[in-house]
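Dropping the structure in here first, questions after.
With one protein chain withheld, the remaining protein chains of the complex are depicted in position.
Lettered A, B, C, D and E in written order, each chain numbered from 1.
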């Protein structure tokens, strides 16, 4: 059974809108090796887990739970990168495009026009080429060694693609999220490699994949310095056996150590997304807005909610 | 950010394996109107939510969080319905099919042979006709009225399909889960219909969809008597504004009242899934099993963990 | 601009329900070479037609219009083949499955359980293996010779598949429709082959494809005797140049002649489809039924409408 | 059974070619909420209709017939927007690209290069992201309330997307068609909402979706002034019961009235599409052209045909 | 550049037709982890190979070439398993199904009716659930370590699925091919694991995947005794550097040795496939058959061709 806190696992950093950066990042969300796949693959593997090797179950499922928060983070990041592109000069309750004014003329030439036609400048469950996510991406073989190896390939491919995306834009909104995911994918590579190490494999020097010094990316360096690439969270309110596997020396064989925590040391406020009248989102006219306002008495309450908080 | 407790939202009731019942239930998991869709649709709508109508956000997102637990429940139910069909007489570490013995000969003629070839008698992200789940199922328009109406259609279609599946089998494992989902889909219909009622719609007598007395299904009656079809949980560790919408008279206009709770009144132990040597799942040979056992010192600890518990 | 008459292009012949025959026939509706493809391919080719060769346009488009009526016919045939399978003993307004009675237990083991879970014992836009119809089936190259050749292949493949389906069941409902489509596919083969003949091709003795004496199928013989396989209709209320191409000796080079007509010599009443309470279709409860009845004053009028008629 | 008149339901307005506008409009043709879906969904619902509520059948089917004419209109509009982009300077029978001249060099960088490689500057059954149309888009549940609600969501989403597309270009060819479809989608919203009103729903002020004053779009205003958004056509040559539902006050509750007509008050000539040698369309060389000309004696007849006319 | 010899890499063993065994085997051909994937994945990786590590290129490409012969073998095996099911009693040039005789009545209830409607009792590029093979299955990352690891997962999953399929039927036609593929997948596991060993990984005792004594399958035992699971062929007419990697101790660490050969020690005659008049395959009528016979003077030559031979 699942629970939620309306905070993010990493902060959204503000920068200009950049629709093609948003589109590249879709690969990390809805691509064949993106976060929707990791989330679904690990959840299906854990729901279908057979036998008594519970620490392996808790490891796979714990990472799966984290991936839901990654889907949340990357969705928010894409939305933020799209938000305000194209920029609409009209005000709330104005009719966008009235008198023939083409307020979204650039939108039809963006990488994925669905971001503006189908969604309201928001994320979608598709990849960077516009293909919808498919259930066929999920591998759940039921054989423990094979599932662990498949998961290692999945994390490695995800990390490779994110290292490529990192280089495609200096946009700070994109980079903050991508850097975090590079560090976390490395932590997850360690997890599945460590589980295989427990079954006798010695990885020598091939890890992480791709093999390079990601601390030369400034945004990644800060996270590595904080140990983010060598710790894993179980997000379990009722305890977890994850630590039996995720501890001791890292299978990268670089002298680092692995640490299991219940949850990340910090969480972060979710920025509000403004109304976009040109997208009719949320698209309430004054009559309907009055109903919402009266019903919810929201006017006086806005802005008070949703402080960053982690104590439970 | 998401959290987990290794308990189920509804109990798995034991009965015989029934692969075609399992396959029918796949529609409720990976079908176009199944739980993967509801989960993803509500999460995407909440991650991309625009404007200040926070109770609407909390309502949509809260139901989305519940749907993850539904995916968990229905996955476990499908696994259970498949488990032991075909029945393997050999023991652990035996080689299944040795000397040419066809231990899975019936498997090739089941509704979806992938349950035995690709998965290890477990659930898959596909529908009852074997089509993989698709990201194109997720509707996230950004217009509040439209998204609420789309969600109402989604829940209504899900409920219709589950009422049809209910009639296809008397298997108790299937019926327990389907009855629960019929009751919950009705609760969710109430949620989205109530949100539209707050915007001025009067539903008259058309709800729920399909319109019939589901309390004549014995398994559903127990849940209705317990109020399960008129309550909604927010699963938020940091509070929620859901109750502003989900309270007062039900939009079915049948004299019932809606209630918002943090979480269900009870949760339920997850039954262990036994090893299936004929599927090579988990497929450890004695050498690898020793490593697992030594590493985890599992032998003495088995059976002690994971009692039903809800207190946090 | 399109118009409709609520009659069928060929009669539905009554017989027992047969879900696997219905499923085989889905290939002729939603398969890669089925009627949805022919309809869409010819309509797209005609909407995108370039240049002044108007008789070719009128030929392609006229056949395209006929194909909409084929989609109607084959949909109705599939619905009829499914109707009452599984048979429900309860009455209208009864709750199907009440007290745990499994009224659709055989449905979960049919070729495509979607016929019972997703549709209400009705046709779907899918093929006989359950794959949804795809826009990628439509070929519209814009090159006249190539489009005609592609259309000839399409009709030939459709005819081949229907000849195979014919042999799969003696069910009279299936056979009446399949025999009609075999004859019409042959007429369409003649059309596209004749258009290529006008550009200089001599087909020798290769037509029709597949090459065999289909008059040995009793249901086809009646249609051939009536000339159905050598006539083509243009369905145009404002005249057509189709006859310039579709006349003279048939390109099968068997001594037969081609004839163009405005429309078939006869059309046929559409049989009513009864309510299916076990599918909640249409699923009105007494309250809603009263609204429908009162609003429409239908009770006294039922049965008076929709006689077979063709005069306009 | 279906009939055709070679006229359009709305005029094609001339303007410059604009391939990215054409691509955006593909969403309205082959997108998940485009005209191919509405056409197929209503036809399947009407072909599979159960029970005696004939006015509901006639309403759903009548709109389905109109949608075929919408597919025709939007196809022609896309073709027109693509026609001549890229512009080829050569004459008929010239070899395009001879001596290495790159006559379509811009084509490889357009939103969907298939418009130039696969089609001959014509429409395709795909959406604005290039995904082929899928049969899974068609919802045909068989439950009357649910199908009406699903149809209302479909029309509302279509209208929302077209309002977004309207803002993406000032091209007159695009705007004329999009404005017409915005008005018609509103008429269709009224139809399905009215049918639900007959079953007891009161829509208050939530309609149309999206809720805004579309008469501020000049092209839409003219149509609203002419009543196009409050009338529905049944296109039935043998009469229809549609008017029983589509009459009286509009469910938008704005004081307007609904009117049922047999067909639109006017129809419009289809503009010829010129040959495109660079696409080899129709691609006849002088030898083949002579055959076409001789066979059809077309030279003297061109231009005489196909005046706008509506009287039958 | 590629060459061919019309022989098979393993013999087809005769047994009764078995359509559901054929369908299970489709997973090994057109499934996500079947031979079409391995063939295409290794070919794409080798065509896109970067850098100077030529032995790795030759290893990947050599296995890719072998996979084309596996596609050939498995296609032939599926055809053979389908051939004669359903059995047709008529003779060549008879009209199947004449006078209403249902000669293929069982075909509509087989696992994939496409085997009889779309194909002529032959193999198709689909999996065991009827899904068409997809280009998205091909992983070609360009990173050497990752591609090798992905290939190891691919072979391991293929082997796991084939071990499951082995148990589903005692049919000798199926078992001969599946046993061969189990042995070859193990040889390929060794190949990619060895290449990773050359980069420093020590696999301990986890290989092969799944881990069990496959020599207890009698058909596999014969192949293991002949060394088939520890040898690899390069199929290169111009030499290969494969042996630099594929030699020495096997990474299964079980004391076995790896051997590189140009090609298998033997190859095998391809059995003729008889005509199937009920499928209209090849479907020549006497007129067309005479043309074929006269043109090719085949009658006297049949049976003389295509003896098993390997010397070139």
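Note that a contact is a pair of C-beta atoms (placed from the backbone, for glycine too) under 8 Å apart; a residue touches a chain by one contact, two chains touch by 3 or more.
Everything numeric in this text was worked out from a predicted model, so none of it was measured.
In the entire assembly, the chain absent from the figure touches the shown chains A, C, D, E.
Touching the missing chain, out of A:206, A:258, A:273 or A:292, is residue A:206. Summary of contacts with the chain left out: across A:8, A:160, A:228 or A:288, the touching residue is A:160. For the chain missing from the display, the contacting residue among D:132, D:200, D:227 or D:271 is D:132, taking the whole complex into account.
Set against the missing chain, the residues E:61, E:112, E:214 or E:260 yield one that touches it, E:61. Residues touching the missing chain, restricted to chain A, are 20-21, 23-24, 27, 31-32, 111, 127-131, 160-161, 163-170, 175, 205-206, 210-214, 216-219 (touch as defined at the top). Residues touching the missing chain, restricted to chain D, are 95-105, 107-109, 112-114, 116-118, 126, 130-132, 278-280, 283-285, 287-288 (touch as defined at the top). Mapped onto chain E, the interface with the missing chain covers residues 1-9, 30, 36, 40, 43-44, 47-56, 61-62, 65-66, 68-69, 71-72, 75-76, 79, 118-126, 132-136, 138, 140-146, 198-200, 235-238, 241, 244, 263-264, 267, 272-276, 279-284, 288, 291-292, 295-296, 298, 302, 305, 309, 312.
Definition applied: only the chains that are shown with their structure count from here on.
Chains compared, chain A against chain D: the Cα-based superposition rotates one onto the other by 120 degrees, nearest 5.
Separating the centre of chain A from that of chain E, both taken as means of CA atoms, is a distance of 40 Å.
Residues of chain C in contact with at least two other chains: 118, 126, 130-132, 279-280, 283-284, 288. In terms of which chains touch, the assembly is arranged in some other way, matching none of the line, ring, star or all-to-all patterns.
Those chain pairs judged to touch are A-B, A-D, A-E, B-C, B-D, B-E, C-D, C-E.
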